[in-house]
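A single protein chain has been omitted; all remaining protein chains appear in their positions.
Now for chain A:
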Amino acid sequence: MKEDKQINMLLKQVLSVTKEPDDLLNQTIISKAKERNAMSKKKRMPMVAAAALTILALSGTALAASRFLGTEKVAEKFEDYKLADAFKGKDAVSINKTVQSDQYDITLLGIVSGTEISDYIATGDEEILSDRTYAVVAIANTDGTPMPSTSDENYGQEPFFVSPLIKGLKPWQYNIATMNGGYQDFVEDGILYRLMECNNVEMFADRGIYLCVSDTTFYSVDAYDYDELTGEITPNSEYEGINVLFDLPIDISKANREKADVYISEMETEEDEDSKEDEINESVDASALKNAEGDVEERVAAGTLLKDSVMELTADVDGAATYTYEAKDGSGVNLYVILEDIFAGIEEGFSPQTVEINGDEESVQYIVAYRKDADGKMYGMMYQFQ
């Protein structure tokens, strides 16, 4: 325990560093963000046929009669006119269903899915995501107290997690956080409106799709129960807090089992890769250790000795030595070694301990090796591997 504290202290001291970005770098970010905002605005094309407008105006009237803004108005608040059009289109599902939970009235206003139905570009890790699902939820205090506005310091004190969940798929694995999701909030007339988006979930329509709203930051296994046998997800009745679950009435004909299977397979592959990566990291560590204990002489024979790197190691009062090598370009190493440790049990030859260093180019690697001669002199040296 004492040693753990000691290393804890050491890490605190060594890793506690603060770096500041250049002002120019920050200015570049702000300028680029401005450019991108400008580009997004140029992409707005609210080209809706007059006939469609008439029909949509009617559905808009129906919603206007309720206490909430319509889904299209919510999209317009975020200056996403293309999405506003999608919410007025035939593929949108208007729901307008309210559930009371833990002193909040949670209303699912509507949902729409489709390809390129937003003015804004959603991006995954390295790709543009165009096939998306959007849903709007209104959250109000049951007692009528206004929800804090987004500029209020109390905003966000109570988190809300709004996410589609899919029957039969583990909700902690398939939710907004894992399906490239995001959300935006605004408050009007004391009501919080949330527009959430994620990868298109319509392909799962034949399985059954839910929309959960909980007072958590991420999916909570406490708020909901998942039956692994039936695939059913239900609110946990013993949960003290918000745990609403809506059934999403998405047209089953929109299901695409093949696409869904590919999606699930890709998600599982990603998870496998993550776990494999961990395993690989662990096996690489183990292998590195094994190599270090193996025949260093054989290993370094495959590399090129940097002649000017050979340095005699002279023990200081602590029995330690510093091996230093500086290359012509100014790069180098500076290693502190305890000689009796690295040459423990070795009368003559290479120490099993080496230090491996990645080169500037991916294909180049260096190994620092330590050798003891028959006369007892000890040397450090560096080998280069292509």
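As a working rule, a residue touches a chain if its C-beta (ideal position, glycine included) is under 8 Å from a C-beta of that chain, and two chains touch if they have at least 3 such contacts; residues count from 1.
Operating definition for what follows: contacts and distances are computed from a predicted model.
The complex includes a chain that is not drawn, and of the options "ABC transporter permease", "RNA polymerase sigma-70 factor, ECF subfamily", "Electron transfer flavoprotein small subunit" or "Hydrogenase formation protein HypD" the UniProt name matching it is "RNA polymerase sigma-70 factor, ECF subfamily". Interface note for the absent chain: among A:Lys34, A:Arg67 or A:Lys377, the touching residue is A:Lys34.
Not every partner is drawn; the one left out touches chain A at residues 3-4, 6-22, 25-26, 28-30, 32-34, 36-37, 78, 120-123, 125-126, 150, 155-156, 159, 177, 181-185, 217-218, 278, 281-282, 285, 317-318, 320, 322, 325-327, 330-338, 341-342, 353, 357-360, 362, 364, 366.
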